[in-house]
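For reference, the structure I am asking about is given below.
As you look at this complex, bear in mind that one protein chain is not there, while each of the others sits in place.
Naming follows writing order (A, B and C), and every chain is counted from residue 1.
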Amino acid sequence: MTGGRRLKGAADRVVPPSGFTARLTQFTAAAMAFLAVFALALSLAAGRLAERWSSELARTATVRISAPAGQMEAQTEAVVRVLEATPGVARVRVLSAADEQALLEPWLGPGLSLESLPVPQLVEIIESAEGFDATGLRLRLQAEAPGAVLDDHSRWRQPLVAAAARLRMLGLVSALLIAAATGAMITLAADSALAANREVIRVLRLIGARDSYIIRAFVHRFTLRTLGGALLGTLLGMSAVLLLPGPGGGGFLTGLQPQGAEWFWYLLIPPVSALVAFLATRLAALRALRGIT
Amino acid sequence: MTGGRRLKGAADRVVPPSGFTARLTQFTAAAMAFLAVFALALSLAAGRLAERWSSELARTATVRISAPAGQMEAQTEAVVRVLEATPGVARVRVLSAADEQALLEPWLGPGLSLESLPVPQLVEIIESAEGFDATGLRLRLQAEAPGAVLDDHSRWRQPLVAAAARLRMLGLVSALLIAAATGAMITLAADSALAANREVIRVLRLIGARDSYIIRAFVHRFTLRTLGGALLGTLLGMSAVLLLPGPGGGGFLTGLQPQGAEWFWYLLIPPVSALVAFLATRLAALRALRGIT
Amino acid sequence: MIELTDISYGYDGGELFSRISMEIGPGSFHFLTGPSGAGKTTLLRLCYMDLMPSGGRISVFGREVGAMSRDDIAAARRRIGVVHQDCRFLDHLPVIENIALPLEVAARRPEPENLEALLAWVGLSARAQALPPELSGGERQRAALARAVIMSPEVIIADEPTGNIDWEMSERLLELLIELNRMGRAVLIATHDLNLIRAAKARVSARVLRIRDRRLQAAGAEL
Partner (left out) sequence: MIELTDISYGYDGGELFSRISMEIGPGSFHFLTGPSGAGKTTLLRLCYMDLMPSGGRISVFGREVGAMSRDDIAAARRRIGVVHQDCRFLDHLPVIENIALPLEVAARRPEPENLEALLAWVGLSARAQALPPELSGGERQRAALARAVIMSPEVIIADEPTGNIDWEMSERLLELLIELNRMGRAVLIATHDLNLIRAAKARVSARVLRIRDRRLQAAGAEL
């Protein structure tokens, strides 16, 4: 046993290994990281879903114009005029006969000639992001083109988009809660470790150790432990998320699996945990030292 | 100070209050209960959603028969025959002219007479819970009624139902993970408290305390702490869930709020936590005592 | 009441005792001496069943220690009062509760007058409500002695009970032990304080044992 060997990492060794608090800290960090991965996965998947749904819906609506053959053209023009003047309407398209036939084919079968039928004229509306005021539009249409009916048929999907957004919120709130709980637990674990090691701190102070020496020893220990635990928990959580069986047919939640830049968020978990541990332990150590001369 | 007063609750007092471990245990129990409430709420809401969707979809499909006027009746009968012999088909309904007109009204406007049109005959199928084999049915229909086309139009919603089921699973798995993590953390907290109190246990043993006396003191303490923490966490979690703003228009996830018998599951959280703590501490105490004569 | 027969013991590796025998009979008074590190504390720990011998037999109150259950050992310890060399207490309970602890653990009710008389005897009346870490070294040893005798144990084992106590107080504690011995209690004291041994020998018939070369000898007349 040479002095040199003994000196290396000495500041660390003065803190007793304290098996259980160590394991508790590591386990807490790991479990919380694991849960954080899940919450994050849920949140990101919900976010992706919400985006996909909103873009897929493409926010369309239809105006159906039923009028005597003579008035049809005039009313169609009136509708287009009204629509183009409506805020929230991005694009207006008057459907051609061929378009309409394609739409009706599933119902009436192919080979049907629309010429012979009093088929209503359809006008497709692409909403802008803000959307339009359906009630106001209906009133104006009624005034300008009495045969026009606004069919707001895509609106039914909006609750789904809202739900996905809520799901994302829920995931984010959970992730934040988990982070806060982790911080609190690590603070308490550090406090409890420091309380258990009051005697050690006293001895160190009495033989002339500076505060910084003592704090370093504890902070180092706890930060490393938390980092280790969080790394493990993140790895396990990611494995679980990646191994989750994909649903049969490309449905919603296909993708709890992270995509592209999302990896970044997961990689943040261990360093953020370590940072939380660092700050928590430092504060706890400063608090503990205050009572010891 | 009389002897009598000193004796009351004595077995409890021999364990030092140990502020931080106590707070750690309580906080852990509370945080975990809080998270468990969320996981449970998510899971139950997803379950409800899955149910509602499956029942709303009513699992319908349509067969569309396009045939020359003369063969129409014969092919319709053939289709009905095939369908009634198909496992997974609960009910078959041949749509009347009035039904079909109602279906087409949005597209063609009211006042349309179908008599004059070569409109296909529609047959509605209500699936049973198991559903039918769409591919097999198509082949058989092709053989028996060449003009019949199976339109499996409701299937597109099934991924949603599957997704809701997956969400429920995710919630349940999280709840289980949280329970396991809580158990582990409380075990570790108990272990760490017992390790910190090795000296106390030694003193008690040396002055003639039985193992049961020592175990009682620790187990009592930890069980009560965990119960208190879990109660608090559950209450907070429930408040958060109940206060969550409901979505604007009765959409999906309306109801993270528990309904009816679901309250029962939430009420289970505190006693289950206490039970976990009881068992964890008992085991930890037995383990700790083994090393001390 | 405590009988050691052909005991051997050693912590990992070395052997501290080989084949030593000793008997603590009712009403006996023994001193145990020997240089620091000779094994006095170890021998006492064997007597109060804190250690199990690696060879030989120990019987306590007529029962073989090896055959006793943990609860049996707990029960036997209530009949033995021990002053440990390092005076362990529950640091969160006041001195008076620490002294009464053996009663509490045995589910017996302390009698306040006895408790107070005992505190006065060891000179701790004024410190009854202090916490153990607030005691001076000598006060701790006196509190430990008070705790050891509160159950009126049949055997009193004291390990260096006067190491931190001035001579006047030591004599007073010796007085207490001698009085208890006269009431029939067996007393076994490990000490390196030759003055204490001499003072005791002047008043009771005490045997002095010495650990030397891993054996137990009766000390010569030099004391």
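FYI, contacts are C-beta pairs under 8 Å (C-beta built on N, C-alpha and C of every residue); 3 or more make two chains touch, one makes a residue touch a chain.
Bear in mind the structure is a predicted one, so any value in this text is a computation, not a measurement.
Undergrad: Among the chains present, which touch the one that was left out?
TA: A, C
Undergrad: From the list A:51, A:124, A:211 or A:262, pick the residue that touches the absent chain.
TA: A:211
Undergrad: Which positions on chain A touch the chain that was left off?
TA: On the chain A side, contact with the omitted chain comes from 1-4, 6-7, 10, 13-14, 16-17, 199-200, 202-211, 213, 293.
Undergrad: List the residues of chain C that touch the chain left out of this view.
TA: 11, 33-37, 40-41, 85-86, 123, 127, 134, 136-139, 142, 159-160, 163-169, 192, 194
One rule holds in what follows: only the chains that are shown with their structure count from here on.
Undergrad: What are the mutual neighbours of chain B and chain C in this structure?
TA: none
Undergrad: Could you find the chain whose CA centre sits the greatest distance from that of chain A?
TA: Most remote chain from chain A, centroid-wise, comes out as C.
Undergrad: Any idea which two chains share the most contacting C-beta pairs?
TA: Top-ranked chain pair by contact count is A-B.
Undergrad: Once you find the CA centre of chain A and the CA centre of chain C, what distance in Å lies between them?
TA: Whole-Å distance between the two chain centres: 68.
Undergrad: What are the residues of chain A that contact at least two other chains?
TA: Not one residue in chain A touches at least two other chains.
Undergrad: Could you say which residues in chain C touch two or more other chains, in rising order?
TA: none
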